[in-house]
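Every protein chain except one is present and positioned as in the full complex.
For clarity, chains are labelled A, B and C in written order, and residue numbers in each chain start from 1.
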Amino acid sequence: MNYQKILEDIQEQIQPELIKGNVADYIPALKNVKENDFAMSIRLLDGQTFNVGCFDKKFSIQSISKVFTYSMALKIYSKELYSRVWYEPSGNPFNSLVQLEYEKGIPRNPFINAGAIVTTDSLVTHFKDKNIAIKQINDFINNLSKDNILIDEDIYMSELKTGHRNRALANLMKSFSNIKNPINNTLETYFKHCSFMMNTQQLATTMLFLANHGTDPLTKEEIITSSKAKRINSLMLTCGHYDASGDFAFHVGLPGKSGVGGGIVAIVPKKMAICVYSPRLNSKGNSLAGTKALELFTTITGLSIF
Amino acid sequence: MNYQKILEDIQEQIQPELIKGNVADYIPALKNVKENDFAMSIRLLDGQTFNVGCFDKKFSIQSISKVFTYSMALKIYSKELYSRVWYEPSGNPFNSLVQLEYEKGIPRNPFINAGAIVTTDSLVTHFKDKNIAIKQINDFINNLSKDNILIDEDIYMSELKTGHRNRALANLMKSFSNIKNPINNTLETYFKHCSFMMNTQQLATTMLFLANHGTDPLTKEEIITSSKAKRINSLMLTCGHYDASGDFAFHVGLPGKSGVGGGIVAIVPKKMAICVYSPRLNSKGNSLAGTKALELFTTITGLSIF
Amino acid sequence: MNYQKILEDIQEQIQPELIKGNVADYIPALKNVKENDFAMSIRLLDGQTFNVGCFDKKFSIQSISKVFTYSMALKIYSKELYSRVWYEPSGNPFNSLVQLEYEKGIPRNPFINAGAIVTTDSLVTHFKDKNIAIKQINDFINNLSKDNILIDEDIYMSELKTGHRNRALANLMKSFSNIKNPINNTLETYFKHCSFMMNTQQLATTMLFLANHGTDPLTKEEIITSSKAKRINSLMLTCGHYDASGDFAFHVGLPGKSGVGGGIVAIVPKKMAICVYSPRLNSKGNSLAGTKALELFTTITGLSIF
Partner (left out) sequence: MNYQKILEDIQEQIQPELIKGNVADYIPALKNVKENDFAMSIRLLDGQTFNVGCFDKKFSIQSISKVFTYSMALKIYSKELYSRVWYEPSGNPFNSLVQLEYEKGIPRNPFINAGAIVTTDSLVTHFKDKNIAIKQINDFINNLSKDNILIDEDIYMSELKTGHRNRALANLMKSFSNIKNPINNTLETYFKHCSFMMNTQQLATTMLFLANHGTDPLTKEEIITSSKAKRINSLMLTCGHYDASGDFAFHVGLPGKSGVGGGIVAIVPKKMAICVYSPRLNSKGNSLAGTKALELFTTITGLSIF
């Protein structure tokens, strides 16, 4: 298939969508983006790259970072981790605190905030120090992206100052003993890894190991086992888009993970990793044009996993 | 691959699992089974069949029937149906009535009971009569299975007499105007299609159209469009096993649908349909040995969609 | 105190409130009332009666009937009843089905619908027949009111036809074995006793036994024990106005019970029973002007129990 042509067709068809939806505004720092930006990158397992739009413009990866931290934690802990964070869809956002209370502080999955905070907490425990933990996360991403990824300090400080709901989640889990470190250590690490800045080409590159059953196809390094890579993919499919996960599976049909910064990564197993960026969000908090672009992609290519 | 050999290996490895779990006992009629039975059937798109165990013994298909009724309704209604029943995972069983009340009588997806009742209601409306509706459902299954499928009257009467919770769901949805027919008409049709008796070979055959993008590979008849077939598969992956759907995706990695009668169907897109039967259930209400058998199958064959 | 003068003052001050709020319209039959009607009656323990407004116009007593059926059931069953229906406030209406599911079919108190349905069910069981049960309830009210009270058949038929949510509650409780009779028998009895027609003078008279520690002060008949009468009063205070019970206690400060027909009864222990009627309801489903009239009454007289 001519992926460059496909990306260009998508870019053309997506134009009317670029003015719909709203940029995330819960923290001021996220608002400083060009609202109608669009970028899309594909990386094949053999290393070929295809790009359209502002593919070298960096944006806040936000929740996409949860894929990195969960991959690291799953590699380290395996079954121990499953008792602290499950792998079931969570229903809806209204449920976030409800479920957490009813289910005694065990989050539904690592891709909702509560689950990602527990995952980060497990890394702080493993690396024994919050600064080492964030350094290791940064190294993990650098290794995958073959680049040097940085934190946006404004976004980090903004999250740190306004993250009351995340602080509520962490305290509730602490009351059930499912946070092991001082809350500030865990939350600072969590807010930091949400504040990494990356572009679509870098993100597509970092996700290649998940398209290749756990092994980085460019370096041949086994990042995690084949079995665990498939599990992460299944989690992205069932839980990657909050309470629009079913919708994404229904319309796009690929494992994916979105962030409120406007990025979405998606995996075509054994073939490629994709990243799309467009900062305006739909009502569920996922990139509006990004979701449409991925739906167009699977419609055109027939590459849905179903 | 030598599928016959693979099935025989699975049968051998699964023996210790066959004595675990418990047969469904919420209705007396379901208890009349041989508790340690096991069967597994594979049908490839080219018509080849592989079987082990009691593959010609009929059992109550229960919730597997929801795949048939949703396929029929999706063919008839398309987008109209989406406003009456969504396609998102539902969280957990405790939530069933909670979500339904909070979300104003719109069920989360067609594979939880509330959603299947709405789906059945839409068929009763379309066919204008409960007897014609069940006749059409029966014909739909007969056509797919190339066989004559029958209802077990004992199971049907048992469901009809004890289905208070389903009656509660139907009345709650009626109070939100999401049931259009008299409740008894809809529930009788629903309880009847849950009471069809089939064996694993028949069920694997009926699911071939979903493995073949909507077209029955044996007759070349388009049952539904390719796009809708993929959506049904995505729904089976995200919602096919109640609150163990994430677990099934995590461990098996195939679209599937289970029934409390002990059957599970699974789809390998573009390759085959599988059905496994073992009546003892795990704590989530899915066949215990059946789930393990499918996990073994994807581990051995590497045929997970991820 | 000059109660006649007080009632007339209240009637005058309440005029601006009589055009606020909306008449219940969930069943057509309840809409056939004069929207701006107002009536208020006081009966002292010594038999004196004071009235203003249309005190001899009959209206649908609706949930006020729950006081009669709970009094009857508490006399018959005592502690056995407490295990089937509790005596705690229920939080809010959104919770109705939630709590019932979470608390395994045991309603919070006898003054929410679920609790009143269980109470009615206990009477059908005791009297062994739905027709005898409703006859006994009618006799109980006749005896207290010294009058012959009748059911409005239109309202009854209307409830029977549209009561899907009550049917959902009953089926959910039946699934937990907390409804002992066929659902239709219990619901018919329930809908019938909600459809009795009474005026404010009759209702004030019937409530005298609760103002007099269980004994009808006019006939000296002990209707129930002193201890049980106090408990019913406490329940009216904590649970008598659905999720506005706290508001009523806060502003009026008397045990009371409202119905969506527009009536409210209130008790001044050891002194009197009061009934007010005005069919327009506030957002919580209680008579808007009626609530205000009772607040004026305790402000003027200082007769709050606090």
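Side notes on the structure shown:
One rule holds for everything that comes next: a contact is a pair of C-beta atoms (placed from the backbone, for glycine too) under 8 Å apart; a residue touches a chain by one contact, two chains touch by 3 or more.
These numbers were taken from a predicted model, which means no experiment stands behind them.
Partners of the chain left out, restricted to shown chains and counted across the full complex, are A, C.
In the complete complex, the hidden chain is touched by one of A:Val23, A:Cys54, A:Ile76 or A:Leu172, namely A:Leu172. Only one of the listed residues, C:Gly21, C:Gly53 or C:Pro89, touches the absent chain: C:Pro89. Contact with the chain that does not appear here is found for just one residue of C:Asn171, C:Asn185, C:Asn233 or C:Ser258, C:Asn233.
Residue C:Asn109 is the one among C:Gln11, C:Ser41, C:Gln62 or C:Asn109 that touches the chain not shown. Those residues of subunit C that touch the chain absent from the view are 86-92, 94-95, 99, 102, 108-109, 227, 229-231, 233-235, 237-239, 243-247, 249-251, 253, 255, 269, 299, 304-306. In the full complex, subunit A touches the hidden chain at residues 94, 96-98, 101-102, 164-165, 167-172, 174-175.
Assume only the chains that are shown with their structure count from here on.
Leaving out subunit B, the touch network of the other chains consists of the groups A | C. Using mean Cα coordinates as chain centres, the one most removed from subunit C is A.
Taking each chain's centre as the mean of its C-alpha atoms, subunit A lies 55 Å from subunit C.
Centre-to-centre separation of subunit B and subunit C, using mean CA positions: 47 Å. Residues of subunit B in contact with at least two other chains: 94, 102.
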